[in-house]
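Let me give you the structure first, and then I'll get to my questions.
Every protein chain except one is present and positioned as in the full complex.
Naming follows writing order (A and B), and every chain is counted from residue 1.
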Amino acid sequence: MNSLRERAFLNRLDELRGTMPARPHDARAIAALAANPGCARRAVMDAAGVDKDRAARHVGFPAPFGQSQFAITRGNVFESLVKENGCAELLRLLRELLGLSVAQVGYRDVESVGSHLRHSHTRALIDRAAREDDGTAVFYDHPLFSLEIAGHTSYLEPDVVAFQIGGRFHIVEIKSFGMIDGQAEPDKVAAAARQAAVYVLALRTLMADLGHDPERVSHDVVLVCPENFANRPTAALVDVRKQLSVLGRQLTRMTRVEYLLEGLPDDLTFDLAPGEDGVPTRSADELTQALLQVPARYAPDCLSTCDMCMFCRHEARACGSTDLLGRQIRDQLGGVSGMHEALGLAEGTREAVEGQEEIARLLRLADRLREESLR
Amino acid sequence: MSDSLDALERRIAGLRAEVRRAVKAKENSLARSLRGELRRAEQAWDAAISSEAPTPAREPETSLLPIREQVHQALAMLGVPTSAKLIVAVNDAFFSRELRGSQLTSLRRDEERSFRGDPYARPYYLCAALTDRLSPARGLLADSTWPAESRVLGPLSPRVDFLTSTMRIAEHLARLAEPPAGAVRLLSRMAQNIPGAVEGFAPADPATAIRAARAELEVHRATDAAQRAEVAARATRQLPDAERLFGVTAMNTLRGAC
Partner (left out) sequence: MSALTALARLRAVRDGVAQRITTVRHCHISDQPLVLIPLKLAGEAAAPLAAMVGTDPGHPRLLVVPQPRNRDLRFAFAAGLAEVLLPYIEGFEKSTETVERRGGEPYERCLDAPQILVPNRSAASFTGLLGRSTRFRRAEGPYPVHPSVPLLGRWLTYFADRSQQPGSSVLLAATEALSLHWATGQSGLEDANLAALLGWIDPPPGMSGHRAAEEAEDPLLWPPAGPTTDPGFDNEVLAPAIRAYEEAPTDRAVDRVSQALRTQLDPTWRLMWRAVDLLRSLPEGSRVKDRWEIDRGSFTRFVERIAEGSPPQARRDGAVGAAARLAGLERARASYDVQRAHDDPLLMAEYRLTGEAFAGTVIAADPEHSEGEGRSRKLRPLITVRTGDPVRLTPGTVVGSPDRRGHAAEIVEAVDGEITLKITKGMGRGRTPAPGSVPEPGERVSYTSLIDDFQSSAALPGPEQTPWTHGGPPEEYEPGDDDAQEEWL
């Protein structure tokens, strides 16, 4: 993209977002960008930095996401346990996992500088470590990375970065879900891996920026969890190569939302500028109409990954889309997208159009067999 | 445990063996009746164990010391900058057991206010430990009477201080005729993070823990001392009194003092 076009593109995104500042993404949000890559609505809103949660609430379809304070507290308590006494617990784990020598114990709290300096301090410390100056630490606590997403900078806070002197950097991800008899819930491990991949990517970007080899950031992240039912931490290396490539692909796609914008009306905007009472001044109807201009691709998975899910589900229902029932069902229906259409084909009240003959035959047979067996 | 329980347990073990033998020999009806006896023995055991008087809970000794004195006592024992959490744990294990973490949150700020209002009026202040940027280290408390080198941190200092406090706790434990269980647990937990300081999950032996901590300490001591001396010199040179104790926070407006 040449710079003039890029400027125009970024301007267009700003218009879409309206007067509100771009919503910064945290690692979880960035990891979720890859959740439903086929959806244009989401791609456009994310690229423009629209606050989807707020938009969904304004149009009357708040997302059903909430976090229990017990879970939050538990997470914080566990993290501080892992880090207390100069990361004593973490050190034990890394000595076992990475074979650190006894001398490697250095600890630096990046937060020892003001918050406005944290990012540049992180840069400086990582640079120093990569050049193998002396005085390097093994642990960098509270580092602050950045990642550019469609023209906007998002700041990211990994739990800890571990550096093995003369070796590689490892992202350390501290999670409070239990590892019981060597097994953790696969969903949770997968989510942690996606999130850690974002940090790996950010650190690699930083390394490349500083002129170091990005590959010195390991694709094996250190996942630290409580063991069994106690609080004692245990750790495992998790390979996030796959998550990294999915993420990389999605981030490149986002800079290509340009082509998604092409068909959209020039005055389209999702502006959420608040009035005096803090409520967006635009009417909910107007915003709804604007949202409907960008095609969505709803799937039941959205219910756990996207703030717009209730809105999009409602829309999918209203137009009788087979997407509602899940991908498996849609596949069984040979990709027929309308529920009415599929039922019509099955019950013979509708003629198959070209290309539908095979699925129509199958559905009619299924219908006959069902009737016959229920008789 | 009483004799009757012991006897019952022996009987249960014997019956279990007999049941297994009978099952192996396919003597089904014998196995059934043995199982019945086993069940009755277990019930008797249940009844016996629940009638044993529970050991009375130890009354928490109350301390009349004000909070800052209690914190000071713990710091004096450890001798290094320490987190509120460890101060509470040490207090719990060895002293009054009535300190709570929430009571420590504003302590450093109060001390700083008092010092600025009337410098050196108190014999000691609970102050901050300074990072190499001369800012107050997060969550650590120190004693203003310690030498400057002990109140500043280099990159190795968190580890050095952890090893030191483990040794101090072990030394203190070794001096007690009846080491309190909580203190042994605290030492064991810390020792588990030091190579060779404890075996598996067994309770830590103070002497072993001290030896292991000292061995690792030897590796870091010289470098740490040099780094600390450099920071301390800088602090002494550049900072006025109050900042030397409580750190430079001017550029650090977004964070609380402790």
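Quick notes on this structure:
By definition in this document, contacts are C-beta pairs under 8 Å (C-beta built on N, C-alpha and C of every residue); 3 or more make two chains touch, one makes a residue touch a chain.
Note that the structure is predicted; figures quoted are calculated from it, not measured.
The chain not shown here is in contact, across the full complex, with A, B.
The chain that is not drawn here is touched, among residues A:S3, A:Q183 or A:T252, by A:Q183. Of the listed residues B:R35, B:K85 or B:R234, the one in contact with the hidden chain in the full complex is B:R35. Summarising the interface, chain B meets the missing chain with residues 1, 12-13, 15-16, 19-20, 23, 26, 28, 35, 38-39, 42, 45-46, 49-50, 200-201.
If you put the missing chain back, the residues of chain A touching it would be 64, 66-75, 176-178, 180-183, 226, 228-232, 300-301, 303, 320, 322, 324-326, 328-329, 332-333, 339, 342-343, 346, 362-363, 365-370, 372-374.
Everything below uses one rule, namely that only the chains that are shown with their structure count from here on.
Averaged Cα coordinates give chain A a centre that lies 39 Å from the centre of chain B.
For chain B in complex with chain A, the residues that touch the partner chain are 83, 85-86, 131-133, 135, 137-138, 155-159, 161-162, 165, 190, 192-193, 195, 216, 219-220, 227, 251-255. Interface residues of chain A, counted against chain B in their complex, comprise 80, 84-89, 91-92, 95, 102-103, 105-109, 111-115, 117, 135-137, 232.
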